[in-house]
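Every protein chain except one is present and positioned as in the full complex.
All chains are identified by letter, namely A, B and C, in their written order; residue positions are counted from 1 within each chain.
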Amino acid sequence: MSANNFFGLAEPVRFAGEGSHDPLAFRYYDPQRQVMGRTMEEQLRFAVCYWHSFTWPGGDPFGGATFNRPWMEPGDALQRAREKAEVAFDLFRLLDAPFFTFHDVDVAPEADTLQGSIDNLKSITDLFAQKMEGSKVRLLWGTANLFSHRRYMAGAATNPDPDVFAYACGQVKAAIDATHALKGENYVCWGGREGYETLLNTDMKRELDQLGRFLSMLVDYKHKIGFQGPILIEPKPKEPTKHQYDYDTATVFGFLQKYDLVDDVKLNLEQNHAILAGHSFDHEVKLAYASGLFGSLDINRGDDLLGWDTDQFAMNVSEMTLVFHEMLKHGGFTTGGLNFDAKIRRQSIDPQDLVIAHVASMDACARALLAAERMLADGALEKPLAERYAGWDSAENQAILKGERSLEQVAEHGRTLNPQPRSGGQERLEAVLNRYV
Amino acid sequence: MSANNFFGLAEPVRFAGEGSHDPLAFRYYDPQRQVMGRTMEEQLRFAVCYWHSFTWPGGDPFGGATFNRPWMEPGDALQRAREKAEVAFDLFRLLDAPFFTFHDVDVAPEADTLQGSIDNLKSITDLFAQKMEGSKVRLLWGTANLFSHRRYMAGAATNPDPDVFAYACGQVKAAIDATHALKGENYVCWGGREGYETLLNTDMKRELDQLGRFLSMLVDYKHKIGFQGPILIEPKPKEPTKHQYDYDTATVFGFLQKYDLVDDVKLNLEQNHAILAGHSFDHEVKLAYASGLFGSLDINRGDDLLGWDTDQFAMNVSEMTLVFHEMLKHGGFTTGGLNFDAKIRRQSIDPQDLVIAHVASMDACARALLAAERMLADGALEKPLAERYAGWDSAENQAILKGERSLEQVAEHGRTLNPQPRSGGQERLEAVLNRYV
Amino acid sequence: MSANNFFGLAEPVRFAGEGSHDPLAFRYYDPQRQVMGRTMEEQLRFAVCYWHSFTWPGGDPFGGATFNRPWMEPGDALQRAREKAEVAFDLFRLLDAPFFTFHDVDVAPEADTLQGSIDNLKSITDLFAQKMEGSKVRLLWGTANLFSHRRYMAGAATNPDPDVFAYACGQVKAAIDATHALKGENYVCWGGREGYETLLNTDMKRELDQLGRFLSMLVDYKHKIGFQGPILIEPKPKEPTKHQYDYDTATVFGFLQKYDLVDDVKLNLEQNHAILAGHSFDHEVKLAYASGLFGSLDINRGDDLLGWDTDQFAMNVSEMTLVFHEMLKHGGFTTGGLNFDAKIRRQSIDPQDLVIAHVASMDACARALLAAERMLADGALEKPLAERYAGWDSAENQAILKGERSLEQVAEHGRTLNPQPRSGGQERLEAVLNRYV
Partner (left out) sequence: MSANNFFGLAEPVRFAGEGSHDPLAFRYYDPQRQVMGRTMEEQLRFAVCYWHSFTWPGGDPFGGATFNRPWMEPGDALQRAREKAEVAFDLFRLLDAPFFTFHDVDVAPEADTLQGSIDNLKSITDLFAQKMEGSKVRLLWGTANLFSHRRYMAGAATNPDPDVFAYACGQVKAAIDATHALKGENYVCWGGREGYETLLNTDMKRELDQLGRFLSMLVDYKHKIGFQGPILIEPKPKEPTKHQYDYDTATVFGFLQKYDLVDDVKLNLEQNHAILAGHSFDHEVKLAYASGLFGSLDINRGDDLLGWDTDQFAMNVSEMTLVFHEMLKHGGFTTGGLNFDAKIRRQSIDPQDLVIAHVASMDACARALLAAERMLADGALEKPLAERYAGWDSAENQAILKGERSLEQVAEHGRTLNPQPRSGGQERLEAVLNRYV
């Protein structure tokens, strides 16, 4: 198997309409179709990720590589990295993907020294810059992998050893520099080992303070170099650690307020991380908007019956409809997008499986976007929602919310009332949702 | 069965020492024994709760009452409430309990109007005041039940109907007034239905704002009447609702910061709620201390394999040792205590089962307290912890934490390093813990 | 509110086609439409259940009744039961439901003696018989409630007290007699408290033997009275008990084999019970067919993020498509059907919420049935499946499966091979499913 024409496909995937049975054609994703004032491509802002699609060999905790990609064979590491880049950009082309994303170590080999690793990264990102000139693809975000190497086994910013913290600073500076050089629109931090395995050896308060400091330094640096996009934190509750400090949206909201980072740091939310934390994807998105923290989405899906991150390609149209409904309500993405932090199953060993998975999930997203658009146009959910809370619109009740009434005043009023409950109408609304998807 | 000598026990439960096999004697809980500068009684501050022990009839979602308590039989509701109070105070006496806790509706019947309910509450709390004069028992905290009546089916403070909000204000004002009159040391808010069943009919942002307002009004009122103790929020992630806004410590920390309530509101943490949120009890307690929010504890245990609140009596000595270790490290409880938010199983229908359950759990707590004391005295966990983070004590590394270094400066230093990981020693520490419990 | 025209609807719900926005009309369920050789009505065999829809007052572990149905008001219990029956049959009429289901205690009040309860049951089932003469509705199954009364708190057949076992025999005999009299097509056993709260007080082996005996006696009796339908066991892993003996399909299969009940006892499977046991609904159905145990379905849905039985109305078309695909593959239901073991949310307090919920879920089922039909017609899943296993069709490989080869023989052959894995194509198949739903 060669990296040259790895996918065996010459032509990009095309929109063929709902009737198509071709797994290599789009049925709903019609990039130039208008949806609420933008094209579908502009609304969905799809990004292909480097790690799952090009760097993961198919292993799991009980088994080794299954994919046997040619660029993973032994050889000169930088040369292999260049071969990998060829295949990656070929997939971007085939999918007509507007964006991609990467960790530093996904794209370039680590060297014996940090400087050596930085040099390797530079070498590959220079290649990216060159390839991007001849392509429409842009960088949605970059990030540094601060969790795979054994030096990070006890965390990066939250490591008990300040030398590891310093090393992480070196790595993250290089990664945001590279992201900036490639005109990345966001910079992401996933705290893969910023957490603990056991509280017996952990001083949580110290570690949270370290993490706060680390992010503050990064925010200062971002401003210094003129990086316009936000820093995005990606909440995840657990795995690989027993507990990750960026548990979920609510947790990160508390953390950012404490360390005064709310203005500069936003969230990159993921379906699979949401359900591992006990929340629906929709919940995390709505709470992020309510907290002023919405940034971007890792679009994938977990298995509701499994307790680990399966990172499957998102196919659930109903679930995404609700998420896109909220996003469209707020005017759509700004710097964020839909990043496929999704991996084909380790049994999906054919090169085309990678293409088919992206196509199928892009289509599911597009279908959900269209459903969300129709729901918004009809006010299908918005109208009943406004009616349900209409009682709060009166001047007197607004005065309560504005802080112009005391507990005693409202209590006095309350003593005159005998409020009667009103139906929540859940099944009626579930039927409405089913009508649109 | 009569409420008169309901338990069939004349003498209070006594300390009999570790060798005792009597389920109605303490083996570890020796109230006057000194532990780190206070008596055990002062350290543990046990409270008996009214709702599970005297108000719950033994029902569950698939079955009805099993306990058939005499005071639950039909009859004059206020008279029944007085009989219940007799039995409750008899249990306080038998256990020599220093504290008790209650919801308004646990102790007094609801009337057709709010004013009627408030009058009933006053009638019973006057009786309490009278009985407390002849007893050592004090009120750890009071609270209002804003979740059982159908008017609250869609929440109290977060209800879409402002009339329900007002009614809740009336109820909570009466409850804190009663708590204050009885010299309660804290006032608790558990947001039983402050959450949602479905996001399809919920405006989360509005509801969070309502909740923030409600608590702010309560805090203002507390100051006005000179209530000295804190308002305590009790985090719980779900049940009865699908999602409760006070999900866990981290979530509440974010909420309190947003609504500027951090100074006046603290947390009442519960083991069962912790594990339903995906956290260990120890985690919640440590995070509460790290966030300046530790208040009090509901001492019980959930079943690790079940997804609902089983509220069993706490018997796990290892788990509680870690919690009390943290608490003692911070100087012990201030206004808080150990409230038995625990219920005997619905098959434990003998009156003495209620006594035995409290005795067994008080003993498990006492044993854990003694283990924690020994661990602290030996520095069994504290010494290795300090060593693990010792690298951060240098002036240069402190400068990083104080915000006196930029990312570039630390990155520059990081490029010179090749940090080597050090063992986390988890199994060694687990063996240490096992040596103390 | 009166039980007379409780729903405020005169005309039955009609099929109005996909374009309809009326929550009281069917969009997909067109009873007389042909699907694989039967009408939709014959394929789906919908049943309305008595307990959730007419007997549950809207309470949950943290709150009381919300529905305030007129027939739940105080009064003569038998008279109230007759009023309830009027409303129930009115709903059957409005939905044009072909079937209904009930527990003994749902329909008739319990008396002070078993004989009294049996007499009450007879009184109401006589009324049913009379009403069924003027209606199309038939009885899908009946069952006895052996879990709500406090006498059953430690189980019925598995109770440590043989008197409870005997009482349960009396109750179940009356229930199957009533079911037989009403020409019920199945008889169901749900072992609500056949399990344990703690192993500390439980002899699991004894209890399993008791349960085996109980079912054997029931099977003998069924034959004796000429009851043609199967006995159906309804697996559930937990709740109300910590562990229920009928955990899941696989567990019941082991149990039935041990007690030689495989021929007479089949399964009534439920989506919510499946996911509580860690399985997909599809898994349970496929395993039941593979084990020769498929009987009937309780059609509902649980919340993937909650750990208790929420029994929501089934709305997930994809999930049901896979289940109906399997069912149609095996020729459709025989005695079984789709029983709505589903309850409207406790906030859905309007009478019409009950109608709307049924209509929405019937429609989701109908849509899934049509999708399954198309998938089968196209061989969309069946063809790739056959291809995947085609290697086993050779004579030599069939010989292995028939037991005609020894380990050594096959091992000898294996030593000559170097088998190469083939793609599992999961994403391709997920895209196929999305194409049909």
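Assume a residue touches a chain if its C-beta (ideal position, glycine included) is under 8 Å from a C-beta of that chain, and two chains touch if they have at least 3 such contacts.
Just so it is clear, the model here is predicted, and its values are computed rather than measured.
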From C:164, C:189, C:232 or C:306, residue that would touch the chain that is not displayed: C:164
Among B:13, B:356, B:385 or B:411, the residue in touch with the chain that has been omitted: B:356
Touching the absent chain when the full complex is considered, from C:11, C:133 or C:408: C:408
Hidden partner chain, residues of chain C it touches: 113-115, 118, 150-151, 153-154, 160-174, 197-206, 208-210, 213, 216-218, 220-221, 237-238, 243, 247-248, 250-251, 253-255, 257-258, 277-280, 282-283, 286-287, 289-291, 322, 381, 384-385, 388-389, 391-392, 394, 397, 400-401, 403, 405-408, 410-415, 417-422, 424-426, 429-430, 432-433
Residues in chain A touching the chain absent from view: 58, 60-66, 68, 147-150, 152-154, 192-193, 197-198, 238-240, 242, 276, 303, 305-309, 345-347, 349
Touching residues (missing chain, whole complex) on chain B: 21, 23, 27, 66, 275, 278-280, 304-305, 313, 315-318, 344-345, 347-350, 353, 356-357, 359-361, 363-364, 421-428, 430-431, 433-435
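Operating definition for what follows: only the chains that are shown with their structure count from here on.
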Angle of rotation relating chain B to chain C [CA atoms, steps of 5 degrees]: 180
Inter-centroid spacing, chain C versus chain B (mean Cα positions, whole Å): 40
Whole-Å separation of chain centres (CA-atom averages), chain A against chain B: 36
For chain C, residues that touch 2 or more chains besides their own: 66, 305, 345, 347, 349
